[in-house]
Every structure is written in structure tokens, then in C-alpha cells.
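All protein chains but one are shown at their positions in the complex.
For clarity, chains are labelled A and B in written order, and residue numbers in each chain start from 1.
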Amino acid sequence: MNKSILLSATVTVLIAVFYFFASMRVGVLRGRLGVKAPATAGHPQFDRAYRVQLNTLEQLGIILPLLWIATFFPTPFGWLPALIALIWLAARVVYMAGYMADPDKRLAGAGLSGLSCLALLATAVTGLVMAWTSAPA
Amino acid sequence: MNKSILLSATVTVLIAVFYFFASMRVGVLRGRLGVKAPATAGHPQFDRAYRVQLNTLEQLGIILPLLWIATFFPTPFGWLPALIALIWLAARVVYMAGYMADPDKRLAGAGLSGLSCLALLATAVTGLVMAWTSAPA
Partner (left out) sequence: MNKSILLSATVTVLIAVFYFFASMRVGVLRGRLGVKAPATAGHPQFDRAYRVQLNTLEQLGIILPLLWIATFFPTPFGWLPALIALIWLAARVVYMAGYMADPDKRLAGAGLSGLSCLALLATAVTGLVMAWTSAPA
């Protein structure tokens, strides 16, 4: 088993754990704060927690595909995709902590998340270009 | 082709079919009940159907990555990830039926969905730990 695949798989599971926690929190706050389903807004704390979860899901749709493309089409730095995804995950923890305290404090974590997406995109594109140029015609 | 990969692929397609149906329903109800885009709320039946779809998407972000990590880093029970994902899918059908009848009846399906996520997480972590401990240094 390739080591960089193992690294990317481990970070993927860590991301799933974080996202599971963010989702559970929404369910718990829904009960505690009396936000009745199917509403997805109704109390400031709930609203923030739900946005943290949904915004994380919005980024999962880009982070996970790029992580795995970059892992399977590696540059010479095979560990790089897993490292960037780990930085993204750390940025999400900062984002969550900031957002729950005050929506205006979400921006540092949001910015670092976005930059991590771009870095992972650059890595994936580099790996793909290398694969295309080395592929037999 | 490994049999457990084929099983996980089949369950993935079944999940896609269910999710496609849940999404189509939202579009149909939007037209029938006159909920004009870009609104995502406006009629109780529509609101429930949309939450069923979106909550399913929220869980796809965790179920599919864990299913495939668990499949590619197998425990001795290679068929287990596909089985858990199938139970998750059954829980989603129960969730949808309950939610459409009455939002308070969503909880049984939601609980079983959450437990399936945890079971898949435990399976993926077990497989990863086995892969790390058997990986050459």
C-alpha cells in the first residue's frame, strides 16, 4: 500500500470525524433551543452551528475530490495533498470556533479554508498535467 | 475485480438512485405547490421533502467517503462496509417516509442513519489501523 494513499485516507477519516461532530452539534442544538424541524433557522446559536456544518459540506464537495485526484496523480511530493487537507481541516476548526463566538470572526478560518482549496487545486492540476504529458499517445 | 469493491459500488449506485428520487420529488413538489425559485421553503410538504433531500446530502458527505475508505482498507469482513451502507440506505427510506408524514416521526430513521455512520466510521478506522500497523516503515 502506497504511503501517500494511507496518509490521504487518514486525513479523510479525520475530516469525517470533524464533520460528524459539526452535524451532531446541530441536532443537539435543535433540541435544546427548540428549533422545530423542518426549520433550519430560529435561534442565533443554532443558525451559526448550521452554517458551520453546511459551509463545511459545501467545501467537502471540492476538498475530497481534489484530495483524491491529487493523491492518485502525484507530484514528486506525494505527502503534499494529505498535508494541505490537514491544514484545511485545522482552518475549519478555527472557522467553527470563530463563527460560534461571532459570525464576523469566521473570516480568518474561512480565508485559510479557501486558500487550502486553491493549493489543493494547484497540486491536483500539476499531477494531472504530469500524467497527461507522460501518458502514451 | 474484488467482490467487496463490487458490493460497495452496487450500494453506491442504489444510494444515488434513492437520492435522485428524493431530489426529483423536491422539483415536482416545487411546481405543484407553487414554491417559486429561489425560495427553498413555502409549503409544509415541500419543506419536508427539501429537508429530506438536503439532510440526505449532508450525510452523503460522510457515508460515501467512509464507505470507500473502509472498502479499500478492509478488515477481515470485506462485505461489512457495503452492508452498513445498505442499512444506512434503509434507514433513509424510513426517515423519508416518517418525515413526510410528520416531522416528529423522522427521529427513528434519523437515529438509525446516525448509528450507521458511526458503525462505518469504526469499520474504516479499524481498517486504517490495520493498514498502518502492517505498512513497511
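By definition in this document, a contact is a pair of C-beta atoms (placed from the backbone, for glycine too) under 8 Å apart; a residue touches a chain by one contact, two chains touch by 3 or more.
The structure displayed is predicted, hence computed values, not measured ones.
From the set A:Arg25, A:Arg48 or A:Arg92, the residue in touch with the chain omitted from the display is A:Arg48, counting the whole complex.
Of the candidate positions B:Leu60, B:Cys117 or B:Ala131, contact with the hidden chain is made by B:Leu60. When the whole complex is considered, the residue among B:Val17, B:Val93, B:Ala108 or B:Ala135 that touches the unshown chain is B:Val17. Residues of subunit B in touch with the missing chain: 1, 3, 6, 9-10, 12-13, 15-17, 19-20, 23-24, 27, 36-38, 40, 53-54, 57, 60-61, 64. Touching residues on subunit A toward the chain that is not drawn are 41, 47-48, 50-51, 57-59, 61-62, 65-66, 69, 72-73, 99, 103-104, 106, 110, 114, 117-118, 121, 124-125, 128, 131-132, 135.
The rule we apply is simple: only the chains that are shown with their structure count from here on.
Centre-to-centre separation of subunit A and subunit B, using mean CA positions: 19 Å.
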